[in-house]
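All protein chains but one are shown in place.
On to subunit A.
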Amino acid sequence: MAKDSKDQKAQESGKVSDENAKAEKPAVLIDPVTAAMLELKNSMQTIDKAVTSKENRFMSRVIRQVTKLRRLLSKKVLLKALETYVSPDSPVIEGVVAFVEGVTEDDVMQVEAPATASQEIEKNAVIDKKAEEEKNAEIEKKEREEAAFYKKMLSIPEAESFVQLLVTIYLLDKKYLDNAISCASSLIQRAQSFNRRTMDQILSRGYFYWARCMELTGKSSQIRNELLAAYRTTALKHDQIGQATLLNLLLRNYLEFNLYEQADTLMRKTSFPEGDASNNQLARYLYYTGRIKAVQLEYTDAFLNLQQAARKAPQQSALGFRKTVYKFSVIVQLLLGEIPDRSTFSQKGMIAALKPYLQICQAVRVGDLGAFHRAMQEHGDTFKSDKTYSLIVRLRHNVIKTGLKKINTAYSNISLEDVCAKLCLESVEDTRFIVAKCIQDGVIDATIDHETNTMMSKANLDIYTTSEPQMQLHKRVAFCLDMHNQAVKAMRYAENTKTEWESAEERRERMKQEEERMNSMDSDDDF
């Protein structure tokens, strides 16, 4: 749909140059409140459909639409939404209204109408010209239908909870964190009391924002137990989406306090529900597990997970998430003894963020311990705040190893003093031990002549006589096969879909939905 609108805009802008008369058109600015309400109504209709058909996929669609709605939220919109969609008898409404009214908005932004809204308005305009009378009758009918719809929505608890969720997000955006917390917790309580499967997704989002607010107010240590209890409930109810969300929240919570071991035990004792959970949750899970494994010295697994996380993350948005993932992935790759691609650091929007890591990487690549130390000193604080510091410290050995390797290939015979100087090590004695260790580990093929204090390298092996190329090839083939399998898996149809007999209308609906999903993958700012 967004694509459509882009096309349309493109067309329209084309027309602008041609015809002056239509110049005003693309700039159709409608009242932001109306635009938001239209968008909200759209979501509500989907909720209605989800509730009547008891299909969770419609609910996922609603949740995806939150992103779009979030930008349109304002005090007015929310008050109106509360009025239209929340029954006045609801026990929560008073509190929620109070929260919204407590917000002071500085400016009223003029929002460009979203595609649907402007289209609809255009449509109305066309009708305008065509036949006034017809339109009147139609409007009347429409109004009647609408009244019935609003009335129906009042009785659907999902609608109420959805509005409450929007309020929570709004409060979070406006930094009214305490209010947001109480709003979210009342949402959670209320949603739980219904015990409806269509409520699960709203509930899981509720938990997500609640945990986020608690984290921002520095209260995350208090919520762990509640999250654990909620996780158990979702697992018992086979609510996979909730399970995925809560598992991620738990892992995040543990990692925040550096409780890697607990996080690891939890991770090993649970399994991530891959069936229904969204891609974004999966990406997040992969990222957390990658971090945990990196700390636990399982670099290969960690690297795989982080790489997949980067790949699963939305490619257009979620820049922050991808940055973080790449930071870790670079370090883990270095720890594995590999040098990341140069292109990793020159990705759009990431150059500045990854610059410290580039320096580290260069130091490791050439085995320049001095450069490494300089980089560490220069960017230590950044690393600490990125929580990569402890991993980077481990890299020192790698730097030394690479340095030694270089020396080994360059010199057939070199004194340990020289080695010490080249590697900027502290003493010759240290150097001796380090070199000995490297020989022992098979990093270099050399011997130490203790009498002359020299390191003598043996003839360098031709790597193509070893099984190394085979190993490399295997690794790449395995990677390709894995990628293929994943792609095939992703293409599987959901169960119970009968594409054969769907009517034209259903097909349109499905196409629309799929396209929307594609778009939302791009514009998801969950991260």
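In this section, a residue touches a chain if its C-beta (ideal position, glycine included) is under 8 Å from a C-beta of that chain, and two chains touch if they have at least 3 such contacts; residues count from 1.
Methods note: contacts and distances are computed from a predicted model.
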Omitted chain per UniProt, picking from "Adrenodoxin, mitochondrial", "Eukaryotic translation initiation factor 3 subunit I", "SKP1-like protein" or "26S proteasome regulatory complex, subunit RPN2", is "26S proteasome regulatory complex, subunit RPN2"
From A:Leu154, A:Leu216, A:Leu266 or A:Leu358, the answer for touching the chain not displayed is A:Leu266
Missing-chain contact, candidates A:Asn225, A:Gln440 or A:Ser467, resolves to A:Asn225
Of A:Ala235, A:Val366 or A:Ile414, the residue touching the omitted chain is A:Ala235
Subunit A residues touching the chain left out here are 221-222, 224-225, 228-229, 232-233, 235-236, 257-259, 261-262, 265-266, 268-270, 500-501
